[in-house]
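A single protein chain has been omitted; all remaining protein chains appear in their positions.
Chain nomenclature is as follows: A and B, assigned in order of appearance, with residue numbering initiated at 1 for each chain independently.
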Amino acid sequence: MNVERIKNAEIMLDNVGMTYDATDGKKVQALTSVTMDIQKGEFISLLGPSGCGKTTLLRIIADLLQPTSGKVLIGGESPKEARLKRKYGMVFQSAVLYDWRTVIKNIELPLEIIHEGKAERRERAVKMLDLVGLSEFANHYPRQLSGGMQQRVGIARALALQPEILLMDEPFSALDEFTREKLHIDLLKIWRKTNKTIIFVTHNISESVFLSDRVCVLSPHPGRLSAVIDIDLPRPRTMEIRDTPEFTALVAKVRNSFEGV
Amino acid sequence: MKAIRKIVNSKAFITLVWITVIIIIWEICAARAAEVKRTPENVLPHLSGVIDSLTSDRKINGSQTALGMVLENAGATLSRAAVGYVIGIAAGFILALLMSLSGIIEKIAFPYLMLIQLIPILGMAPIINAITGDIAVSRIVIAAILTFYPVAANTLAGFKAVRREAHELMYSYAANKLQLYTKTMIPACIPYFFTGLKISAPMAITASILVDTLQGGIGLGCLLSQSLKGAMTRYVFWDIVFFSAVIGILSFYIMGLIETLLCPYKRLEKKGR
Partner (left out) sequence: MAAKVNKKRRSAVQSVVCPLIFGITLIAAWQTGLLHIVLNTDEYVLPYPTRILTIMGENSDKIMMNVWASVQVAVLGLLFGSLLGYLIAIFAATFPKFGSGGLTIVSAFNAIPIVALAPVIINWTKDVSSEAEIRSTFAKIIVVTVVSMASMSVNAYRGLTELPVFSDDLMKTYAAGKLTEFTKLRLPNSVPYIFTALRVSVPGSVISALVSEYFAEYIIGVGRQIRENILIAQYSTAWAYIVTACIVGIVMYAILMVIEALVMKKRR
């Protein structure tokens, strides 16, 4: 791989592949040779139906899985080094908040892990909570919040360590449409303010078009990257953009790029 | 009207109704026993008789009232039960922790943990008494063994119930093992741990009283046997029955109370949103 690529790309995937052993001894190709570069500050969606390997790809970047072939570099380092340096924050499908901690203490959790001082911890957590617009709920417990609010706390917690990259695994898929659309706007605002690189896994076509700079379409059997589509809609994006013919055309283009579904 | 309906529908009221029903049935049976039996207090005494025996200041064995005697013996039994309970809790928790930390230890201990549950430990009380040779130690040992299993099994279940995402979250923070346990695993298993505590608290008390009956000396069980044999008034027996029932039930609720005090989020849940 050339030096130029390493220098420019925040995340670089080179021929990444993943093969599982099925119980009957056969090999299952979850992912075959994915090659792509993700630039700093980019909003990338990994889109596809279940079994296409989008979550596998995200987990490889997060160092939760080791690829069986190919190479991943994050800012020129391996995923493991990136993880140990806390270069990315993770947001899961459910918020994974700790019931026994208040909202503010949940956000402080990663800061406790890196032994941040008490005052700094609180200060940073308050800032993050403000960023996601939940300041008044600081001393509530997670169970007192709605699903959408819980997920916003999850995002605030992921940002608390000030990582350069945000990895999001279908974060809004359990929410209703109204909440989800509101969180789309909120997420884009947070992204603009913080200038993170976001990798966003989803199976929702219009969601991926609305949010992303580029949509990476993955197809199943075997899991592979079948298209990368630039979304050249203007920013900042508003709710109304969904009603424009340009948006509809892009959604159609993404939908047509699927293979073998 | 509304206020009355609210009271009638409340849980406390319904429980109260049930307790009243039970008391009425008890008293009817006691009245029947009084008619046909020569010594009705051997079969079923009136509740008033039991309360009288507890409140009267008549000395039973020359120096103590019934209540004083029950309390003194209860002190000996319950303090040993408590020591055994605490040892059992500590051992159960540590084993669950070790099993969660090491696959090999889990593999070794798991089948035996299952077996302990199936072995009638209470049936082994006499032999444990013979091995230790000291009734106080036996009480502690048996209460500890009985406490051990529910605590270990429930705590282990709690560790296993921690969701994969929570593990991955800690992994993404590059948290070390100690942090994983102190920040995630142990707090997450607390409700399960308390389930174990609630199950085993009455068991520890039962065990301790049972061990008492094996040997003379001081203890609720000894007193119970003596009263049954006719060495003192039969009301002492009934006092102990009621006392141990109340203590057994109380121990369960006290554990629940401690849990809600330790876990404020549980309180919210109960209130409902």
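In the analysis below, a residue touches a chain if its C-beta (ideal position, glycine included) is under 8 Å from a C-beta of that chain, and two chains touch if they have at least 3 such contacts.
What you are looking at is a predicted structure, and each value in this text was computed from that prediction instead of being measured.
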In the full complex, which of B:7, B:28, B:101 or B:119 touches the chain missing from this view?
B:119
Which residue, B:34, B:228 or B:263, contacts the hidden chain when the whole complex is considered?
B:228
Of B:31, B:94 or B:131, the one touching the omitted chain in the full complex:
B:131
Under the stated touch rule, tell me which residues of chain B contact the chain that is not displayed.
9, 11, 14-15, 17-19, 22, 42-44, 103-104, 107-112, 115, 117-124, 126-127, 129-131, 202, 205-206, 209-210, 213-214, 221, 224, 228, 237, 240-241, 244-245, 248-249, 251-252
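Note that only the chains that are shown with their structure count from here on.
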Inter-centroid spacing, chain B versus chain A (mean Cα positions, whole Å):
49
Residues of chain B touching chain A in their complex?
163, 165-166, 168-175, 179, 183-184, 187-188, 190, 263-265, 268-269, 273
Which positions of chain A touch chain B when the two form their complex?
62-64, 83-84, 86, 88-90, 92-94, 96, 98-100, 109-110, 112-114, 141-144, 161
